[in-house]
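Removed from the display is one protein chain of the complex; every other protein chain stays in position.
Let's look at chain A:
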Amino acid sequence: MPEVIKNVACPYCGACCDDLEVTVEDGKILEVKNACIIGTEIYHHASREGRVGSPRMRQPDGTYKDITYDEAIDYTARMLIKAKKPLIYGFGSTNCEGQAAAGRVAEEAGAVLDNCASICHGSSFLAIFDTGYPSCTLGEVKNRADVVIYWGSNPAHAHPRHMSRYGVFPRGFFTNKGHRGRKVICVDPRYTDTARCADYFLQVKQGHDYDLFDAFRMVMHGYADDVPEIVAGVPKEKILEVCDIIKKGRYVHIFFGMGLCHSDGRNHNIDIAINLVRDINEVTKCTIMAMRGHYNIAGPGVVWSWQFGFPYCIDLSKGSHAHMNPGETSSVDLANRGEVDAFINIGTDAGAHFPIRAFEKLGSHIPMVTIDPSVNMAATVSDVHIPVAIVGVETGGICYRMDNVPIQYRAVVPPYNGILTDEELFNRILNRMLELKEQGIECDGKWEYAKAIPSLIPVKLEPEA
């Protein structure tokens, strides 16, 4: 008999939709309701043929051979002990229980522990350290916000149900007209599908968001007359018009994304955005929120802040105290400078999402383990690939939404082929490390570090004169 499981939470984007209804029969997923097309695909993928059902190890000829969990765990534990500075990176796609267990392993290994924030909203963290985070929960936006700004973010593609659940369309307690009662403003260099849903679109010149924020702040501080005719490609009258909408709003909310974090200026784009929020709060209520990417990328920030006091780029190699400095201890910087000698890719795909010049240093030269439910780019070049259960499909747990609200995830089917969860796997790696250390295995300091990139300065291409 098919069974309908309700209140299932989706393990893809930071919107963490927890209103899914999944129909299952005999451990197979038949139908998914309420999810967007990406969420639906996750559940169908879990039941598809050809999944990796046991750990695999690369052979000298380049093929892979199935090995047991015991062998894979022994390999990983030995690798972590022998390495002087192993890097454990990922964690966007696993639950908090797995992240906490990995924290314990990293501490025992004296590793650098980092999550996808370092190539995503890491800039936002840097800005938050500087200027604070005047934020709210998504329910506040839904129930109160009458001016919503999407700045450098494209939820239509990246968080497909964000606009319908929180930002634009829902009818909330004080916003009972739904989208007709809200003014939506989109700032982006592209006329995105999000911009199509907006009332106002400011086409900012790529990389010049800082200038535009500056103009907004000038207007808020009463220096509108001194704003140039065009700022970052946006005409002055448009800036004044939008500032007017903001000032007249009862509750203004800014969502920002990779357009700010990845462009020139990085954290400074965000700290000026936060300062603008402070300025607006002089006239009306205003809050800001990072459009966090993965469903539980807020998780490691919270879990490791409890464990170590730092959200990401945590260097535990001193053994006695943790250290954090993103320009020095982030995964990409460590790879660029060749400062790691072993690499674990867990719940992410550094192969697909690191610049290749950084990734090739990790993938070619030093031992590498990938922990992921399915084959990804990092797995195709790893020495060992360990499959684990998919959170939200095969195992439950706590995950933090983009506004740091914890959502209880649940399993809808049993793990494929009896594979372990991340938490079980990391606990067993920790136990094996303690066993091996008891046997006298220790770091012999002989491993080579990854090779550094010789020249790193990004050269702007200039046409010949």
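We adopt the following convention: contacts are C-beta pairs under 8 Å (C-beta built on N, C-alpha and C of every residue); 3 or more make two chains touch, one makes a residue touch a chain; residues count from 1.
Note that in this section contacts and distances are computed from a predicted model.
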{"item": "Identity of the absent chain, which is to be given by its UniProt protein name, from \"Molybdopterin dinucleotide-binding protein\", \"NADH-ubiquinone oxidoreductase chain B\", \"Na(+)/H(+) antiporter subunit B\" or \"Coenzyme F420 hydrogenase subunit gamma\"", "value": "\"Molybdopterin dinucleotide-binding protein\""}
{"item": "Residue among A:130, A:264, A:282 or A:442 that touches the chain left out of view", "value": "A:264"}
{"item": "Chain not shown: contacting residue from A:119, A:168, A:184 or A:220", "value": "A:119"}
{"item": "Listed residues A:94, A:331 or A:421, member touching the removed chain", "value": "A:331"}
{"item": "Omitted-chain contact residue, chosen from A:30, A:67, A:136 or A:375", "value": "A:375"}
{"item": "Chain A, residues in touch with the chain not shown (by the definition above)", "value": "12-13, 37-38, 41-42, 45, 50, 52, 61-64, 118-119, 122-123, 126, 154, 156-158, 160, 189-193, 195, 203, 205-207, 233, 258-259, 261-264, 266-267, 293, 313, 326-328, 330-333, 335-336, 349, 351-360, 363-364, 374-377, 380-381, 453, 456-461, 463-464"}
